[in-house]
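Notes follow once the structure below has been shown.
Removed: one protein chain of the complex. Kept in place: all other protein chains.
Letters A and B mark the chains in the order given here, with residues in each chain numbered from 1 onward.
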Amino acid sequence: MSNPLRDMEKPDVIFCIGTNMTEAHPVAATRLKKAMRRGAKLIVADPRRIPLAEIADVYLPLRVGSDVALLGAMAHVIVREGLVNQQFVAERTEGIEALMEHLSTFTPEWAEEITGVPAADIEEAAILYGNAERGAVYYTLGVTEHICGVDNVQALCNLVLLTGNVGREGTGINPMRGQNNIQGAGDCGALPNNYPGFQAVTEPAHQKKFKEAWGVEVDIEKGMTKVRALERCGEKIFAMLICGENTIVSDPERDHCEEALKSLEHLVVIDVFLTETAELADVVLPAAAWGEVDGVFTNTERRPQRVRAAVPPQGEAKPDWWILSQIAKRLGFAGFEWESAKDVFNELCQVSTTYHGLDWDLVAEGKHHWPVPEKGHPGTPVLHIGEFPRGRGLFVTPSYRDPAETIDDEYPVWLTTGRRLAHYHTRTMTGRAVGTQYLVPEELVEVHPDDVESWGLEDDGMAVMTSRRGKVLVKVHATEKSPRGTVFCSFSFNDVPINALTGSGYDPITDTAELKVCPVRLEAANGDS
Amino acid sequence: MPTDQALIDRWRDEPAPLLPLLHAFHERDGYLSDEVLRTVAGGLRIPLADLYGTVTFYHHFSREPGGRDRARVCDGPICKLRGCDALLAEIDGATPMPCAGRCDEPVPVIQGDRYLVGVPGEGLREAPTPLPPPNPGGLEECCFAHIRKPDRATLAGYRATGGYEALTRALNEQTPAEVLDVVDTSGLAGRGGAGFPTGRKWRAVAEAPGGPKTIVCNADEGEPGCFKDRVLMDYDPHAVIEGMAIAARATGATRGFIYLRYEYPHTQAILERAIEEAQEANLLGDFQVYVRRGAGAYICGEETSLLNSLEGRHPFPRNRPPYPVTHGYENTPTAVNNVETLASVPPILARGADWYRGLGEGEHAGTKIISLSGDVRWPGNYEVPIGFPLKTLLFDWAGGPEDGRTVQAVTMAGLSGGFVSDLDVTLDEPSLRAKDSFLGAGGVMVFDDSRDMVEVARQAMSFFAHESCGKCFPCRIGTQRLTERLAGEAGPSDPEAWKSEVHDIGSTMAAVSACGLGIAAPLITESLLRDFPEQVEAHLK
Partner (left out) sequence: MSGNTITLDGKTVEFAEGETLYDVARRHGDTVPTLCYDDRLEAFGACRLCVVEVEGSANPVASCTTTATPGMVVRTRTEALEKHRKTLMELVVSENPSGARIDPLRGMASQELAHLAVRYEADGSRFQGKQSGRSHTSDPNPMILRDYDHCISCYRCVRVCAEQEGDYAISVANRGFHTQITTEFGGFLEDSACTFCGQCVQTCPTGALGDKRSMQHQDTPGEVERTRSICPYCGVGCSVDILTKGETVVGVHPAMDGPANEGALCVKGQFGWDWVQHRDRLRTPLVRKDGKFVEATWDEALDRVAEGFAAVREKHGRHAIYAVASGRAPHESAYSVQKFIRAGFQTNQVDNCSRA
C-alpha cells in the first residue's frame, strides 16, 4: 500500500475495485466505513454484488475481466471534464501525450459495450473520483489475478496520476496484501528475482553483497516462478521444499499440480497439519504454529510487527527456521547456526535495504513502516511523496484484451473465484475452528436466481460445473449477489476443488494465474454423478 | 393500491421521508410487515436492524395484520376518571393508548383514520375539537382573539382580520433584524414548557453558520392534560403557518416542518390544506413547509428526540451541547418552537411588542393558554395573562368542582410539574417554582377530594415509565421502580424504608437524568410524599 491503514479513514472519495474487502480484509474495511460515516463517498467496481457494493454510492458491476475498458473510460471522462490535475501531471509525470491520443477512443459508450456498466454510471464514478480532494484507490486480487493483471494496475495508476491522488494523506494506490505475512515473504527475498529487500539477483553489486554476507558463491540468473517450476516438475525440477502452503488446493489446474508434485523425486513439506499437499510428500516435518513461535510478520501497510509464543509447540513441532538450520547442517551448509528467531531476523535486517534500520527490538512495538534505510530513521508511512521510485510517474496505456478464455456455446457461464469471510485459504486453520466452520460448513456455487431457473438447476440442489480442464460437483445457492451469467465459488474446500477448473492463462509479466475468469457450464447433477 | 415501488418513489427524495413512508405502508396494509420493513430499509438505505428497532419504539405502528385499525382508547389520567376502562372492555380488540389530548371532552378513541369520542354505554361518535369557551373574564387575548370566528381555518377567514399582513410586512418592509427585535422585546418565551426566550433562540439560529436553516413546529403535544395546540391547529392553522414563515424570515430558514402527534389524525389534513392555500396564494415565498406525523412517543416532544425522529433515527434525546440552534435538523441550524409560541407571533408583529407585554399581569409578559381538565365544571382551554391567579381560573372561570367537593390538588405542566395542593399561586414560573413545580406547557388537571392520590401518582409514573425512552439509566430503571412501589408490586413494606427508596430514586433521577422526562417525573412522587403523607401511609398498610 502506498499509504498506511489509518489513512483509510481520511479520503473523501474511495474507489474500491476488485476487492471484496469486508470479507477478505474485514478490519481494513471497518476503517473505510468510518470514513463513510464522516461523509466519504464510495465507488465500488466488482462483477459481484459484494457487501461493499450494497453500501456504495456508485456501483459499477463490470463483466469479469473488463477492468481495462472501465478504467480507460474513467480516464477519458476525467480528461473530457477537465478534472486533470495539470500541475501534478506537469511536475511529476511523463507520457501524458501518448495517453491522450489513446484515450479519445475510450468513450463511456465504448466501455459500456465491453463492461456492461451503463455509460452514465461510469461518468458519475469518474467525475466523483476526479473531483476528490483526497481520492484513494484500493484493490486486491480482483485486479491482479488476470492475464492482464499488470495492465489493470497500470490503468488504475493512470487515474491516480491524472488526478494527483498520491503522495498525500488519505490518497494513494493501495493494493491489499492477502495473507498475514505475504508481504514479509517477499521482503525476505522468497522470490526468484530478488534478494531480501527487493535487491535484484541479476545486479552484480547485489551479488557481490550477498556473496560477502553469506560467504558463498551465488547464482547470477533469476530463478523460475513457482508457476513455471510446477510446469517443469519431472523434467527440470526434481526436488521441492514446500513450507506452509497447500499448493494443490490453492493453485490453479489442480490435476496438473498433483501430477507435478507426484513426478518429483523428493518432496519435503513443512506444515502444521497433514494437508492435501503434505499427503504427497516423502517427508513431512511438523512446524510450530502461530501462538507457539516468536517472529515477525509484515502487514499490508509495510509494518513489521512481532508475533510471540504464548504456549509451547504441540508434540515435537519446531519453528521453521530451526528445521531449515538442521537440514542445512546435515548438508554441510555454513551460516545457519541460529539460536533464536531474533538471530534470524537481525541477520535479515543486516542484509536488507528496506529493513536496514530495524532490528528485533525495534519492531517490538510495530511502529515503523518500511523502508527504514538506517538506524534512527522514522520509517515511511506514505510512499511517493515528491517522487516515485523511477522519478516521474509514467503513463502507460494498455489496450483492452479479452480474457484468455471467453464464454461460448459450450462454456456459456463466467466463473469467478475468491474468498469468504469465514474461511482462510484452504481451510487448514478455519476448517478446524468451530465458529468459522459453523458459519460456512460447505462450499456453494452462487448463481443468480434467474439463472438457477433458466439453467434447470435447483437452489440447494447439486450441480456439475465443468470447464475446459475439469469438473466439480457443487451445491447451488441462488443469490442476487451473482449477476446473471456469472457464478462464484471460493477455493477453500478440498471437496469442491474449484482449482480443478481454473488455469486458463497467466499474466505474461508476473505469472499470476487468471483465477478470476474461467468459462464453465453448469448442469443439474443426477444422483449418480 | 400503490405498489411498494410507487410509495418508495413518492417519498425517497422528500425531506424527512421515513415517517411518511412508514405511514403510507401502514395505511396501505393496515400494519408494517417484515417485507415492508425490508423494502423501506432498502429504499431509504437504512440498516434493517435500526429500522426494526426504531419502528418498535413507536406505540402506534402495528406489526400485526389489522393492527392499525383496531381501536385505541385513551387511558390518560382524566379518561381514567371518565370510564376509559369500561370503554376498553366494550370495544372489541381495543387497546389503551397514553393521553391523546382530549381531556376537555373525554374519552378519545382512534380507529384507523377515525377520531372518535366515546362514553361508556353510549358508544362512539365523531365530534370536532371543542372550541375554547368565550373568555370568562372578558380579558384581551393573543392567540384566541379570533379563533371562535367561523371559517377562521380557511385562508379567507384568516385574512378577514388581517391574517398574513404581518408576514407580508416582515418580508417586504422589515429586515430580519427588525423582526427579531420585535419578538425579543415582546418577551415571548417558549410556550411548550421550557420557556426559553423566543427572540434569543431565533437570533442564535440567524447568527449560526451553515444551512439550510430550518424551522420546526413542535406539534407533538404529548403531555397528559395538554390539548391547547390541537385547538390552535384545528381552528387557526394559518396563524401557526404564518408564525413559522415569520420565524423563517427572521432566521433565514428556507424549510419548515410541523411535527404533529399521531393522535391528531384529522389535524394533519387541516394543516396540509392550509399550507396548500397559503402556497397557492404565494404568501410563503421560498419557504417550504412539510407536515410530518409522529407515531406515538411522548419523548418526541423533547426537541432533540423530535429531530432524531424527523431524521428517521432512533428517537433518543441527543446530548447537548451542541444545541439545535446550531446543530439541529440534519446538523444544520434549527429553531424548534411550540405551536402556541408560533401562533403568538403574527399578533405580536401586527400589534407590537408593547401590546403583547402588556397582556401579562404586572411584570409578566403576555399570555398563556391553560388546558384545564378534571374535576371542574367547565374544562377547556383558557388563555390567561401570565401571572393570573390559579384560584380565579379554577373557581371563577371554570366553575370549581362538583357541589360538595373540594379541590384536593391540581397537577401542573400536565404531569411534569407534579401535584400542587396549595392553590394560592399565580400562573407564572416564579410563583410555581417557589412551590417546587412549574407551569410548563400549561396543562392543569384537577382532582377533588374523592380521588386516591397514590393511585393518580401511580398512573402518572406508569405513564412516564411507558414513555421513558430507555437511554439513560436513572429514568429507565427509576420510573419502573417508582411505578412498582406506587402500585404495591415491589419495595419495602416498612414505611420509612419505602419512603427512603422512593426519595433516593427521585432525587437521583431529578439530579442526573439526561432529559426533562427523567428530571421531572419524580416531582410526582416528591409532591405526593410532601402533600399526601397520610394517603401514602394508608397505601402501605
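Miscellaneous remarks
The definition used in the following text is that a residue touches a chain if its C-beta (ideal position, glycine included) is under 8 Å from a C-beta of that chain, and two chains touch if they have at least 3 such contacts.
Worth saying up front: this structure is predicted, and the values here are computed from it rather than measured.
Only one of the listed residues, A:328, A:464 or A:524, touches the absent chain: A:328. From the set A:74, A:122 or A:201, the residue in touch with the chain omitted from the display is A:201, counting the whole complex. The missing chain, though absent from the display, is touched by one residue of A:15, A:59, A:139 or A:210; that residue is A:210.
In the complete complex, the hidden chain is touched by one of A:85, A:131, A:154 or A:225, namely A:225. Take subunit B: the residues that touch the chain left off the picture are 34, 37, 47-54, 56-57, 297, 299, 314, 319, 321, 465-474, 476-481, 484, 489-491, 501, 504-505, 507-508, 510-514, 519.
In the analysis below, only the chains that are shown with their structure count from here on.
Per-chain Cα centroids separate subunit A from subunit B by 59 Å.
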